[in-house]
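Missing here is one protein chain; the remaining ones are kept as they sit in the complex.
For clarity, chains are labelled A, B and C in written order, and residue numbers in each chain start from 1.
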């Protein structure tokens, strides 16, 4: 016999752009995804859609809330949408909002900023209430020095040489969990992002894991409203090119940037007094 | 104060190709990723790498094992690698192997088959032993009819009309958990994949959730060695084009294939007697 | 002073799917792009759109023609659309149709075939008439042996060793020019594609350039209606892994598949009596 396990459904990647026509136009460029769960057994077992609010309706709701809410932070949109969707038979809603950055060129003109994406995710549960995760991804950073790697474990498959000066580069993917659902979202994002950068720049690194821990700790120190940081840091290898065959030195000047394989370093850093995450991480 | 939470590290996306030079050459085209965890506090806190087996060594190990093992199924490679990496101070290893398919053109010639990817993932834990998940992703399927969607919930944001004949298309992402780590891997993959296709084709569908449940149930029925199936099915919308402005009918003939947004339907289907997953899903 | 040079505009990537509801449903999955040129100076110089047929209209036209024409080959759609758009003030139209392949699973069910794309491009010029180019791209092929590379030129930057046995792999991108605009399109595509594969498989190769020339020649020999073939063949490097540090041999068995950089081999092969291409290649 067979049982239905955890399940959810929703509309993904609603690309909504909001222009607020103040003296200077404000621009919000969002990618919104919704996932709902609840009493959805009938649709799975017999195709009865009576409890299924169409994903098309969810899309419409994103548009309508974007209009109604005005020029708000993405966390506010996510909170409002998630709260809206939780009503019988839907017991839990997860809303993710990615915000793409634009640099102002004029009163109504913009150029797309860096490829990094500000993100947030709200889980609202009928029983447990709302939790908020913020973050940034695809934030590429690189130190040309102040990075070493030596003293590592060795086995019969180890050929890597030790290095006392290497490039350290990564595309930062960070998510941070807030203690509550009421915060100064602009300040929290800005301070957390800057703490990540400062720690990356300021850490004399003996391993990317060490840098990761410093980055996570820095966010916790800088933003008390945040109690946990999850970091995924690909080690984007830059290998020194051997120029000796051409009679040339290479004193850590010429590297090739490799695509694959890459190192992948993942870790969580928590405040000692972090409350239980509840449903924050996995709805 | 701050604490280190769950963490892991490893080499991702080692692109190894193995040729076995039998009378007819055999080809294996793999993408292998390794993630290790254990007593790694020192490297995070003070940059002491004594417990860190370099990800470069992990890459070398993938190559060496590929050579030694010969023309094996990807699950065998993953099991052997994962078992190898678990030794003090590493308490847990996760090894993922994606296998790209090739169609034989001749004794030593091949053309890349469809874009679908066969995947497997082994978690080996010093305490809990090994668990195996198999699967397929990016398997695109489409029914031109026998799909309806009506009788759904409505609210103030619902504008969608009911339909009694639509295209149903998805890019199947399925992972299935095995009851043990000793199975006929070729047969299990082939039968599970065919069960997915047969259920997609054979289900007269009133919702993609219903089709998902039928697909998961079919895998469980066809492969007793599998006890749980996780499906993620994007609803790749095909919208009927309105040709009335040009004086033309459109009796479910001309559609446009939309990119975004898309529906996202996720669900697990379990055998009633499925053992506890342990670490199978999240290492 | 400044002058307007060559220009064109149009709607790109109209993703249209046509279902023909015969006893067995037929499926066409197309990506259609239109580019028009002609007397378009006013719109560039002063923003006068009187000569600009909106790209939205072009999109509608693609849909309407797809409905009217029925289950035709992509070349027929491209020819009909291109002919339609050429009328004063539009002097020239280029229509590109990519066709994605699907494998039949049942009377109304399909699975996406390989990632390769069949393509065609029609240029219709008010003066010169219509020309047709067909082709295929992203057709990945690989020989595990029968490929050598030695006896090459050397200079002070050459470190590459000679090899008498290597993997030869490419993602074939081929375009072929037809002598006329009336052909058996199904047969021409099928025979040309098979000729490419047969030549790749059957050529004992001393360089990818040699294989390219054989592939182009084979198409010309197999399809008299084709007078010129343009090939772009990335050399998808597979490098032998050095296993000696682990005390293991590697008799051309274990390779790593590199992403970048890659070789890029481009060449045209023409029938001696090929007519002038006119506007076939660049509208």
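Here, a residue touches a chain if its C-beta (ideal position, glycine included) is under 8 Å from a C-beta of that chain, and two chains touch if they have at least 3 such contacts.
All values derive from a computational prediction rather than experimental measurement.
Among the residues C:53, C:257 or C:280, only C:53 touches the chain that is left out of the figure.
When the full complex is taken into account, the listed residue touching the unshown chain is C:271, out of C:113, C:201, C:222 or C:271.
Annotation: of A:15, A:51 or A:137, A:15 touches the absent chain (contact as defined above). Mapped onto subunit B, contacts with the missing chain fall at residues 156-157, 159, 245-246, 259-260. For subunit A, the list of residues touching the undisplayed chain reads 14-21, 25, 27, 29, 60, 63-64, 66-68, 102-103, 105-106, 108-115, 139-146, 167, 197, 200-201, 238, 241, 243, 245-246, 248, 250-259.
Residues touching the missing chain, restricted to subunit C, are 1-15, 33, 35, 40, 43-57, 59-61, 64, 149-155, 157-160, 205-210, 212-213, 216-217, 220-221, 228, 234-235, 260-272 (touch as defined at the top).
In the analysis below, only the chains that are shown with their structure count from here on.
Where subunit B touches subunit C, the two copies mostly use the same residue numbers: shared numbers make up over half of all numbers in play.
Measuring from the averaged C-alpha position of subunit A to that of subunit C gives a distance of 38 Å.
One simple way to say how far apart two chains are is to compare their mean CA positions; for subunit B and subunit C this gives 31 Å. Counting only residues that touch two or more partner chains, subunit A has 157, 159, 260.
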